[in-house]
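Apart from one protein chain that is not included, each protein chain of the complex appears where it belongs.
Our next item is subunit A:
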Amino acid sequence: MGLGSFAKSEGGRAATLLAPPFLYALALLALPILAVVLFSFWTQDFMTIDTRFTLANYREFFDKPIYGVLLGRSLMVSGIVTLVTVLLAYPVAYFLSFHVPSHRKSLWLFLITIPFWTSYLIRVFLWKVILGYNGVINSGLVGAGIIDEPLSFILYNVNAVIITLAHAFAPFAILPIFVALEKIDRSLIEASRDLGETRLTTFFRVTLPLSMPGLVAAVLIVFIPTIGDYVTPELMGGAGGKLIANMIQTQFLQLNNAPMGAAIAMVAMVCVTAIALVFVALNRRWLRGRG
């Protein structure tokens, strides 16, 4: 088979189309990850890297409690952010799918993307202004005479991180849930009502189970990026609100210990992968019922 016929064959055409993004992904995703994997088995020897294979970094990760605490806090923060985001996003998606007339839906979707018009960083700073010691909430509450001195538990701690992240990721959660709700045949809901269920029980017996794939997608979309988020805990977390990503950054850039940073990153990645796989398996179970 000559080259010409290869280019014309289906497989050849697919290969031609896929090659550029594949090379791009290889260079910018696979190779760096491979480098991180390698680094995690090396050690830092003052200014040079000792490239002998060792598990010392992993041993240190599990020996010193600080890493476990940070990873645990990261998982908890992501978990809460995911829960809050999905709980807030579901009613919005539901309203959008069931109560907004179809000719207005695209307008609403457009409006939901408005937060993306400003950069993530600016939105984080915005929350600083709202939650700060002399911020909108505190000066408002003090001015109204409800509190005597500004609340301190809303900035520079885990709470602030959770509030900021939940806001930032809300649109990401709304969209997959909306799509799943849109796909539900409305006659199924009518059938449930016809068979004796109320609006509420219909929601739990029909609507919610059928929107599960969207819900699981929303959970993954929020959970995976928030666990590695670095900017928000850095700016909003204060001393007690630092997460695993901040530790990785510290290892790489401040302590100049890239191998340790790489090892922490690897452990975090394995955790995320494991949790994501659980949700993918859940989704499979829900998706099996679709024809």
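In this section, a contact is a pair of C-beta atoms (placed from the backbone, for glycine too) under 8 Å apart; a residue touches a chain by one contact, two chains touch by 3 or more; residues count from 1.
Please note the rule applied: contacts and distances are computed from a predicted model.
Peer 1: Looking at UniProt, which of "Spermidine/putrescine import ATP-binding protein PotA", "Carbohydrate ABC transporter membrane protein 2 (CUT1 family)", "Ring-1,2-phenylacetyl-CoA epoxidase subunit PaaD" or "3-oxoacyl-[acyl-carrier-protein] synthase-1" names the chain we cannot see?
Peer 2: So, among "Spermidine/putrescine import ATP-binding protein PotA", "Carbohydrate ABC transporter membrane protein 2 (CUT1 family)", "Ring-1,2-phenylacetyl-CoA epoxidase subunit PaaD" or "3-oxoacyl-[acyl-carrier-protein] synthase-1", the name matching the hidden chain's UniProt entry is "Spermidine/putrescine import ATP-binding protein PotA".
Peer 1: Which residue, A:Leu26, A:Ile147 or A:Leu195, contacts the hidden chain when the whole complex is considered?
Peer 2: A:Leu195
Peer 1: For review purposes, identify every residue of subunit A that touches the missing chain, sorted by number.
Peer 2: Where subunit A meets the chain not shown: residues 185, 187-188, 190-198, 201, 205-206, 209-210, 286, 288-291.
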